[in-house]
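For this depiction, one protein chain was excluded, whereas all remaining protein chains were kept in their positions.
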Amino acid sequence: MIIAVQLFGPLAEQAGRSRFELTLSGSTVGDVVAALSVASPSLRIDRAVRFAVNTDYAETTAPVREGDVVSLIPPVGGG
Amino acid sequence: MIIAVQLFGPLAEQAGRSRFELTLSGSTVGDVVAALSVASPSLRIDRAVRFAVNTDYAETTAPVREGDVVSLIPPVGGG
Amino acid sequence: MFKITADPLSIDEAYAAVRAPDCGAVAIFVGTVRNHHDGKNVTRISYSAFKEMAEKEFARIADEARARWKIGAVYIAHRTGVLEIGDASVVIAVSSAHRAEAFEACRHAIEVLKKMAPIWKEEFTESGKAWISG
Partner (left out) sequence: MFKITADPLSIDEAYAAVRAPDCGAVAIFVGTVRNHHDGKNVTRISYSAFKEMAEKEFARIADEARARWKIGAVYIAHRTGVLEIGDASVVIAVSSAHRAEAFEACRHAIEVLKKMAPIWKEEFTESGKAWISG
C-alpha cells in the first residue's frame, strides 16, 4: 500500500521536503519510519521524535491503513 | 481640633450620610471613633470595621492631626 | 496603571499597559458580574470605592508583587457604579519574562485586592439588595 508521510520543522529542513509517498509492505507506524529512513537517509529520527497517524499521536506499533497520513513530530516549541 | 470623618458602603447607608466634621479632645483614631459613636448613635461599628487615616489603613491607637481625614472601612467586597 | 473608574474596562488596555519586549508572558484576570450568588439570581451589582485609597492600595499590591516575584509591569483597574450581568468589574494584568511568575503574581493580586481594597459591593437580586463582602 501507499502511505503519505509528513515532516515538520527541523525534520522537514533536514529532508529538504515535507511530504513523501512511500510504498509499504508492513503495516505499522514503525514500518513507515523504517521505509522513510531508507528513502531519506539524511533524516535523524531519534527517540525525541513522536508520530501521528492522521491527527492523533500514535505509537510505533500502531497500525496504518491505505489513505492514512503518518506525521513525524519532532520536539515541539509552541507557546 | 476638627477632624473630618468619611463613611462608606453600609456604614454611610446606616448613618444616612458619608461625611462628618467632629470636634475632638483626644488625638487617636480610637478617639475619633468614640466621638463618632456619640454623634451618630445608630452606627454599628463592630470589630469587622477597619480604619484609615487619609489613604492608609491605621490602628485605633494611631495618632490623628488637624487636617487628617479618618475613614471607616466596613468589610470590603471588591473584585 | 492603577485606577478606579466609572467607565467600562478594557482588556486590550490592560494588555497594552503591561506588554514589554523583555517579557514573554502576560497573565490577565477579569472579574465579571455573575448572574447567581448563594443560590440567588443576581440582576445587577453596584460598586462604590474610596477612590484615592483604593488606587494607592493597587499600587501597593503591585509593589508587593514586584518584591516577591520577578515580574515586569502590573495593571489593576476596578469599575464603580451599576454594572449589569457580564460586565467586567475588575481587570488585573501582569507581565513577566517567564509565565509562572505572571500567573502567580496575578492570582496573588486579585486575592489581596479582595481583602484590602476599599471597594464595596451591593448586590441586587429578585428578593432585594444586600452588601456583600469577602
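Per-chain numbering from 1; labels A, B and C assigned in written order.
By our rule, a contact is a pair of C-beta atoms (placed from the backbone, for glycine too) under 8 Å apart; a residue touches a chain by one contact, two chains touch by 3 or more.
Predicted model, so just to flag it, every value in this text is computed and none were measured.
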Which displayed chains the unshown chain touches = A, C
Who touches the missing chain here, C:I28, C:V82 or C:V112?
-> C:I28
For chain C, which residues reach the chain that was dropped from this view?
-> 11-12, 15, 19-36, 85-86, 97, 99, 102-103, 106-107, 110
Which residue numbers on chain A touch the omitted chain?
-> 6, 8-10, 13, 52, 55-57, 71, 73-79
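Heads up, the rule we're going with is that only the chains that are shown with their structure count from here on.
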Geometric centre distance via CA averages, chain B-chain A, whole Å | 73
What whole-Å value do you get for the distance between chain B and chain C if each is reduced to the mean of its CA atoms?
-> 26
Chain B residues touching 2+ other chains are none
In chain C, what residues contact two or more other chains?
-> none
